[in-house]
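Input: one structure, supplied below.
With one protein chain removed, the remaining protein chains of the complex are shown where they sit.
This part shows subunit A:
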Amino acid sequence: MTTDITEEIPEAGTVPPPGGAPGRRKVPSGHRRLLTRRDRLTLGLMAGLPTVLHIALVWVTALASIALAFTTWDGIGFDAIRWVGLQNFRELFEQNPQFWPAVRHNVVWFAVLIVIPTPLGLFLAVQLDKRIRFSRVYQTAFFLPVVLSMAVIGFVWQLVYNPDTGLINSVIGANEPGKYIDWIGDPDLNLWAVLIAASWRHTGYMMILYLAGLKSVDPSLREAAALDGAGEWQAFRNVIFPTLRPTNTIVLVVTVIEALRAFDLVFVFNGGAEGTELLSILVTSNIIGESSRIGYGSAIAVVLLLISLVVIVPYLVSTFRKERRA
């Protein structure tokens, strides 16, 4: 950065590069009158500290874990890091019996959230938007699960699913030998059991997003549709739903994030045992612990990162394109 630019745009000089000593005392800079030394220090710290923290905690760690994905390391001493190239990935793709189920379950997680709670949330939002009686009560009731953390939801639903003492088995008498239904342990059932709990929460989330979207629909559009003689369904399909496009984008992004970060509910539920494996849980179980497989766990994290990028990059590209156009 040259001095004339600094003079032309005084603001630009207010943020010195972190750690860099502003040694240009001779320059009779115009902004000196505006900003005292102290101000500049303050601003520098305000911009510099977050930058340093961001780089250290986000970029360095992300890049370090990408690098570590090509090594084997037990976490003891940096000299124990050994390069193994693609071996972790080969092992992951070919040998780990939990990897492909985990990928599949993350996809199923996304698909289910899109197919069940999202339309349900939209449906509820449309109903509540009609200002029916007690609409606030319903709104609160459906939104309540969203306030709870996933881990708490996990505990709550365990009371329902517990095969010996849980609500379902006690009511239908399925906790006896012969008729036993193991909601938490049976790999054919447990993913769906968890997904019901996840959907229970997601529906409320979607409802609120759509409700906000519906509130911003111009009332004159509805009026015009009504004047044209459109029925309720026609008006919704041809007029209201198309105006919800921005909301739909948000919903899609939120759901993708929910599907990729799915972790806490399952971790509490059964620790990602057979039937509920998830990538995030595989990462954790390999990295956390006393003799951890940090390289291997990082490789799984990189796979998760790549999957996230596949979703995030097109979204960012389209968003930026829109902004540039605007």
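Convention: a contact is a pair of C-beta atoms (placed from the backbone, for glycine too) under 8 Å apart; a residue touches a chain by one contact, two chains touch by 3 or more; residues count from 1.
Here is the rule we use: contacts and distances are computed from a predicted model.
Q: What protein name does the UniProt record of the undisplayed chain give, "Cytochrome b6-f complex iron-sulfur subunit", "Carbohydrate ABC transporter substrate-binding protein", "Heme lyase subunit CcmF" or "Sulfhydrogenase alpha subunit"?
A: Result for the unshown chain: "Carbohydrate ABC transporter substrate-binding protein".
Q: Looking at the full complex, which residue from A:L35, A:A151 or A:V217 touches the chain that isn't shown here?
A: Result: among the candidates, A:A151 touches the missing chain.
Q: Among A:N162, A:T243 or A:S308, which one touches the chain that has been omitted from the display?
A: If we include the chain that is not displayed, A:N162 is the one touching it.
Q: Touching the left-out chain: which of A:L195, A:A235, A:V256 or A:V283?
A: Hidden-chain contact among the options goes to A:V283.
Q: Footprint of the hidden chain on subunit A, which residues?
A: 61-62, 64-65, 68, 72-77, 80, 82, 87, 91, 95-98, 151, 154-155, 158, 161-165, 177, 180-187, 190, 263-264, 267-268, 270-274, 283-298, 301
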